[in-house]
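Note that one protein chain is taken out, while the other chains of the complex remain in position.
So, subunit A:
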Amino acid sequence: MENLALLWGIIGPGVSGAVFGAGWWFWVDAVVCSAVQVSFLHYLPGIFASLAALMFNAVNKDEIGYDYYSPYGDDSEWRVKLWLFVAYVVSFVCLAGSVGLLVQDALTDKGPSVWTGVAGVLQCVLVLISGLIYWTCHSED
């Protein structure tokens, strides 16, 4: 079990990068192979998901401990929690938005194809998972 944790610390960031790349490359594929011009609205869930992944990795894990003494005073825990909360809200809104766009693409014939919608959902999910994986790696030390 201990070996697994060590191995994860070594290859974890690489796996996270691979998943992140996979998410974005699926989206590039959908945009390239789409018969119609994909509007900017469809790009938004992916962009905000990447932003959310960046946001919750920017947090120093020590700061949410119980006896952390910060230079801002004793009650600054709420800032970190607010930051994390906003990151979670953004990520869930992206997921919901991409699923909504998928349903809309599946129903109409005139807009982007179903593959665009599916790729959008895949992109959102994979980017968020990649953020989570990176989060688990850098807290190993």
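Simple rule for what comes next: a contact is a pair of C-beta atoms (placed from the backbone, for glycine too) under 8 Å apart; a residue touches a chain by one contact, two chains touch by 3 or more; residues count from 1.
Here is the rule we use: contacts and distances are computed from a predicted model.
S.K.: What is the protein name, per UniProt, of the chain that does not appear here: "AP complex subunit sigma", "Protein ECERIFERUM 26-like", "Transcription initiation factor IIA subunit 2" or "Vacuolar protein sorting-associated protein 55 homolog"?
M.R.: Its UniProt record gives the name "Vacuolar protein sorting-associated protein 55 homolog".
S.K.: If you put the missing chain back, which residues of subunit A would it touch?
M.R.: Given the touch definition above, subunit A has residues 6, 9-22, 25, 28-29, 32-33, 134, 137-138, 140-141 touching the missing chain.
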